[in-house]
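First, the structure itself, so that you have it in front of you.
For this view, one protein chain was removed and the others were kept in their places.
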Amino acid sequence: MKAARALLPALLAPVMVAAGLSGCAPASPGAAASDGTSRASGTLTVFAAASLKGTFTRLAGEFERRHPGATVMLNFAGSSDLATQISQGAPADVFASADTRTMGRVSDAGLLRGQATGFASNVLEIAVPPDNPASVSSFGDLSRQGMKVVVCASQVPCGAAAETAEREAGVALTPVSEESSVADVLGKVVSGEADAGLVYATDVKSAGGKVRGIPFPQARKAVVTYPIAAIAESRQQELADAFIALVTSNEGQQTLQDAGFGAPPSASAGPEGSSGQ
Amino acid sequence: MTFQLEAAVAARSFDVSLTVGPMETVAVMGPNGAGKSTLLAVIAGLLRPDTGMAHLDGRPLFDLGAGRSAWTAPHHRGTALLAQEPMLFPHLTALENVAFGPRSRGLSRSRARDAGRHWLRAVDAAELESRRPAELSGGQAQRVAVARALAADPGLLLLDEPMAALDIHAAPLLRRLLKRVLEGRRAIIITHDVLDALMLADRVVVLENGKISEAGATRDVLQRPKSRFAAGLAGLNLVAGTLTEHGIRTADGQDIAGLHDPQLDVPHPHIPLPEAATASAAGNGVQERSAAGNAGLLAPGRDGVAVFPPSAVSVFLTEAHGSPRNSFPVTITDLEPHGDQIRVRAGGLSADVTPAASADLGLAPGMKVFFVIKAGAVSVYPA
Partner (left out) sequence: MNTGLRRSTGAYAGIPFWIYPIAAAGALLVMLPLAAMAARVNWANFVPLVTSQSSLDALGLSLRTSAVSTVLCIVLGVPLALVLARGSFPGQRLLRSFVLLPLVLPPVVGGIALLYTFGRQGLLGRSLEVLGIQIAFSTAAVVIAQTFVALPFLVVSLEGTLRTTGSRYEAVAATLGAKPATVLRRVTLPLVLPGLASGAVLSFARSLGEFGATLTFAGSLQGVTRTLPLEIYLQRETDADSAVALSLVLVAVAVTVVSVSHRGPRRPAAPPFGSRPVPGERTTAESAAGGDVR
């Protein structure tokens, strides 16, 4: 998993060059048509947080339909790993991160073109096995004696959100494990090892019947904002902008919300959000 | 209180019966692959025969066969094995090696070490006690190995060519040591060296193709060998055939004239026996030899052998005529120095000639010559 992420830039580079050489010939900075299609072509590389996998894959397909000469290459991984790769020179055109702090790292390094835009938000939800063996019904139940609760570590966005939720709820959790990725938290709930886990609402939705989601009010105080931005060194600036436009368009927003994401916060730019830093 | 063995291992065509008396040393000799090591492995318990039984001093070692399967593990048998390589435990000192047997029997560490020192002294290796095996020469290591085997207090000592890996200085020393140490002990020693058999053993057993082909007191086997191998050991030529009035007739129809050598342990109605001859008791196999000479004809038709030393063989380039002699056409296979003579080998026969004669005749491998032996130099006796 980790090795694949590291390998991908190395594999992408020659592909990019070849695609660029083959696809760039008739490139004319054509005006975008009113329905969003254009004759711009080439390969667009999008680095996106793992939790965006389902939605961005769908959006990429839509994008390719609207821009027939364009191909979208998607790289899904943990936001922090993606940020590290970008700062080490990986050839990304667009970066969609799962938290504003990671985007801030890339922005502070001067690697962004323009400002990042918030395009979605996510809230925490309690995930329990379908039969809810520990009879969890509220956030407070998570601190019960003997409860096996799994959360994200505070170094990752969902863990920071969990800490905020704890503060808001006035409840101190003693988790049996603090995972490095929300997927691992979900996995422990799915396998039945954990009585409950704190994951994103989108994770609960995508897990389908394997987990049952229990929303809790304090989650709204720990909203996580997802920013998207174009990378300065990108050679596909037009395509990058078009992709970001698609994501922030009504259609893109609908796709995201269908998956359980929330609307982005109304303010436009910069690292923000009430997630704990 | 004896040692008795009968065993068969089908995969190796091995089928042997053997008895060894309480203080007897038996030498086992034979060509490579004859089964000598198999014999020791079966006795020591390192190889399980298909059928057979053995017991030592009344204690059963194994009893295998139809419906029976008794088996004593090697560490309960009281048979200590000494091999060509000393196989001293490399991580223990010489003293600890020798003390290994006593400690395994349950003696305390200090008493085991005392026993170890005693046996190291007995083999003249007392000063080596704190050396590691890697620091010992081949001869020293073998001596320590002898001490180790003896310290285990075995009822039967098994020696597998103990001198084979030693150089010409160390071998005689070990031989003398063994002679001293085997006095009054029951032992079986595998050897290729006739000197070992003569010096150390009371009896010789010749093993060929997994079966005993000849057995008897050492001097007897060497002076009247009945198998090719034993004859080779004794440095004699041997030709087999059936007894005739004047000697033997080989399978090819060749007649060899010789002097009949009477055999005294098988009395024949037509042979007048000299009074001095004594019949021996079976089992210990000690034979007494009568005065050589013609004591009469033996019954023709029985299997017999004709034996003659290489020194009695003359080499001729053409068929000799004249007084009746034994004359064989042979093809020379090789020539080798033998003392101050040249030994001319032709297949299984050898002749010794002087270097001058060899040069005169222009002998070379591949030549066809005639071996001629005077009848008076040929001994004929039943096989």
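Letters are used for the chains, namely A and B, taken in the order the chains are written, and counting of residues starts over at 1 for each.
Assume a contact is a pair of C-beta atoms (placed from the backbone, for glycine too) under 8 Å apart; a residue touches a chain by one contact, two chains touch by 3 or more.
Since we're looking at a predicted model, the values are computed, not measured.
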item	value
Missing chain: touched chains present in the view	A, B
Residue in contact with the excluded chain [from B:Ala141, B:Leu159 or B:Leu238]	B:Ala141
Candidate in contact with the missing chain, chosen from A:Leu111, A:Val128 or A:Ala153	A:Ala153
Residue, one of A:Ser51, A:Ser80 or A:Thr225, that touches the chain absent here	A:Ser80
Identified contact with the non-displayed chain, of A:Glu125, A:Asp141, A:Glu166 or A:Glu179	A:Glu179
Touching residues on subunit B - with respect to the absent chain	32, 37, 44-46, 73-81, 83-91, 100-101, 104-105, 133-138, 141, 148-149, 152, 158, 161, 164-165, 167
On subunit A, residues whose C-beta touches the chain left out of the figure	1, 78, 80-81, 84, 101, 148, 150, 153, 155-156, 175-180, 184, 187-188, 191-193
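Just so we're on the same page, only the chains that are shown with their structure count from here on.
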item	value
Length of the line joining the C-alpha centres of subunit A and subunit B, rounded to whole Å	89
